[in-house]
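Complex shown without one protein chain; remaining protein chains in place.
Lettered A and B in written order, each chain numbered from 1.
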Amino acid sequence: MARMKFYCDAERCIECNACVTACKNENEVPWGVNRRRVVTINDGVPGERSLSVACMHCSDAPCATVCPVDCFYTTDDGVVLHDKDICIGCGYCFYACPFGAPQFPEDGAFASRGKMDKCTFCAGGPEEDNSADEYQKYGSNRLAEGKLPLCAEMCSTKSLLAGDANVVADIFRKRVVKRGASVLNKGVSYQNASLRASSVGKDK
Amino acid sequence: MSNRFMSKHSQKFTCQIYFFLYLIFFLCLLSPLNVSASGPAASKINNPSNDLWISVRHNTESGKVTSQVKSVDSTVLINPQADRWTRFRMTQLINYGLFILSVVAVVIMLFYLFRGRIKLEEGLSGIMVHRFTDYERILHWMLAIVFIFLAGTGLILLFGRPLLIPVLGHEFFSVLASASKEGHNLFGPIFFVSLLLMLFRFVRRNIYAKGDLTWLLKGGGLIGKSHVTGGFFNMGEKTWYWIVILTGLAISVSGLVLVLPNFGQGRVIMELSHVVHGIAAIILVSVSFGHIYLATKGTEGTLESMKTGYVDIKWAEEHHDRWAKECHDNDRLISAEDYAKLQGRVVLDQNVSASPLMEETK
Partner (left out) sequence: MKLRKVSEQVVVEDAQTSLESNATTSSGNAVSRRTFLRNSGVMAGGASIVSAGFGLGMMKKAEAKEVEKGATTQVRTICSHCSVGCGIMAEVQNGVWTGQEPAFDHPFNKGGHCAKGAAIREHGHGERRLKYPTKLVNGKWKKVSWEQAINEIGDKMLEIRQQSGPDSVYFLGSAKHNNEQAYLFRKFAAMWGTNNVDHQARICHSTTVAGVANTWGYGAMTNSFNDIHNSQAVLLIGSNPAEAHPVALQHIMKAKEENNAPVIVIDPRFTRTAAHADHYLKIRPGTDVPIVWGMLWHIFENKWEDKEFINQRVYGMNDIRKEVAKWTPEEVEKVTGVPENQVYAAAKAMANHRPGTFIWCMGGTQHTVGNNNTRAYCVFQLALGNMGVAGGGTNIFRGHDNVQGATDLGVLANTLPGYYGLSSGAWKHWSGVWDLDYEWVKGQFDGGSYEKKKDKDIHVMNTKGIPVSRWIDGVLEEKGNIAQKDNVRGMIFWGHAPNSQTRGKEMKKAMEQLDMLVVVDPYPTVSAVMHDRTDGVYLLPAATQFETYGSITASNRSIQWRDRVIEPLFESSPDHTIMYKLAKKLNISEQMFKNIKVENDEPLIEDITRELNNGLWTIGYTGQSPERLKKHQKNWGQFDYTTLKAEGGACDGDYYGMPWPCWGTAEMNHPGTPNLYDTSKSVADGGLTFRARFGVERDGVNLLAENSYSKESEIKDGYPEFSEKLLKKLGWWDELTAEEKQLAEGKNWKTDRSGGIQRVAIKHGCSPFGNAKARAMVWTFPDPVPIHREPLYTSRRDLVEKYPTYEDRKSFWRLPTRYESIQAKDYSKDFPIILTSGRLVEYEGGGDETRSNPWLAELQPDMFIEIHPRDANNANIKEDDDVWVATPEGARVKVKAMITRRVEAGVAFMPYHFGGVFEGKDLRSKYPAGSDPYVLGEACNTAMTYGYDSVTQMQETKCSLCRISKV
């Protein structure tokens, strides 16, 4: 069975935020909820790198472990989804997730957060596939149509990959080899190749 | 180690075996074969981005981390505390919490079975003394009821998944849990306010006084039949009071942090608050079992103090001798007749008590 995963190639991510808006577009995600976000480390200095992060669809999902009402489930593809009808909006999954994937539409006093919303790998939810109910609650179900998450499909530099973990790993492995090989072909050490950062000379 | 089942020779041999096992264990710890948790296997070519990604893994990035998405913790790529918190809640808090609560409940039940109700040595006399004002009683019951509600809803949220879902099913439990969560969040601040009022009202009577340590060392007289001394509140009640106040404050403060996420506090603060809240709550609930038992079934004459505000003088002399003496000295005793009038009852004769509607007849 294919296990679905995301992978973001930090060498190529340019923080164009297409993945963020593509997700909003496809799933009509309201203002204030961001299923996907791009984080930039070392912002503004040599060594700056960006990563696009949303739900990682963990094999051993901590959100599913901690949920007081056990509203999560993992599909056969390895996609971690949850049932908004069961969710009570307690926020524990948000604490448990190392990546901060769960989002809440409200931010009120007395912890009235509303139902948790998160990246579904464009696989909808427990409602019937591609039904109006499913779309209204969870967004699009592209997996049921044989497609892949729109964030990865619309990535400008193809840095965000999504799909069968084996295929994704294979693509990335080939990329790294090609990056390294193209360097070695020219007789330059790999050290200077993949993480090209600052300029040749020192700054004044 | 003394052991009836082994000969001295085999005991020595066993000791030697254990010694060597410990030695091997310690050597393994020191062995360079032990792969460290953080770094990858040593390689000839270093990936120059090693340091960067290691710092990301541990959320210790040194440079500026930004994101155009501006929500709580949006710039935290990986929160290493998340996993620890999850495991704490799902293994330690739930398991140990359940264990502690069960053990305390069982111990109390066993105590009742073996020891029975602690009756007054000299029995009830009928002569009463005023102990708690109306305000104090209302305050106590408000706090108590709110506490029981919070404890109940809290325990539903904590233990519901392993214990209740198998019985009730996901959909019904979700309704119950959602109601519990809303109720718990709503009444929490009320608990906090009541707790503060409780604190101000009773704090002076709960300050440590001479004789309290003795009371404690003698187990409050529960074990054995030694005599213990106490003031308005004895050491037992004082201990309970301070447990309530301290754990209650811990619960309230951490609870406020949890229930008001609109100040943008990060997840690490929330997780910490939850840990404090959970541990303090388990402690408070388990000790409350003791208080509730003792205040109701456990000792004769205690419940009346909170139900009516008055206690029997004999009860006072046995449990709070110094306060009883004060009442004697200040002539605060109320005869049975006067007490009945207070209650709105008229005593026609010793055996009959009539309702207030009947006229007093002589």
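Quick note on the criterion: a contact is a pair of C-beta atoms (placed from the backbone, for glycine too) under 8 Å apart; a residue touches a chain by one contact, two chains touch by 3 or more.
Everything numeric in this text was worked out from a predicted model, so none of it was measured.
Touching the chain that is not shown, out of B:H130, B:H170, B:R201 or B:H328: B:H170 (per the contact rule at the top). Screening B:Q68, B:Q92, B:T214 or B:T296 for touch with the missing chain picks out B:Q68. Annotation for subunit B: contacts to the undisplayed chain at residues 64, 68-70, 165-172, 174-175, 178-179.
Touching residues on subunit A toward the chain that is not drawn are 1-2, 4, 11-12, 14-22, 24-26, 31-32, 34, 43-50, 73, 75-77, 81, 83, 85-86, 125-130, 132-133, 135-137, 143-148, 150, 152-158, 161-164, 167, 171, 175, 178-179, 182-183, 185-186, 188, 193, 196-201, 203-204.
In this text, only the chains that are shown with their structure count from here on.
Per-chain Cα centroids separate subunit A from subunit B by 42 Å. Only residues 15, 17, 20, 32, 34, 37-45, 47-49, 51, 53, 62, 65-71, 83, 85-92, 94-100, 103, 107-113, 189-191, 194-195, 197 of subunit A touch subunit B when the two sit together in their complex.
Chain contact summary for the complex, subunit B toward subunit A: residues 45-49, 52, 56, 61, 63-69, 71-80, 82-83, 85-86, 89-90, 157-158, 160-161, 165, 170-171, 173-174, 177-178, 181-182, 185-186, 258-262, 267, 270-271, 274.
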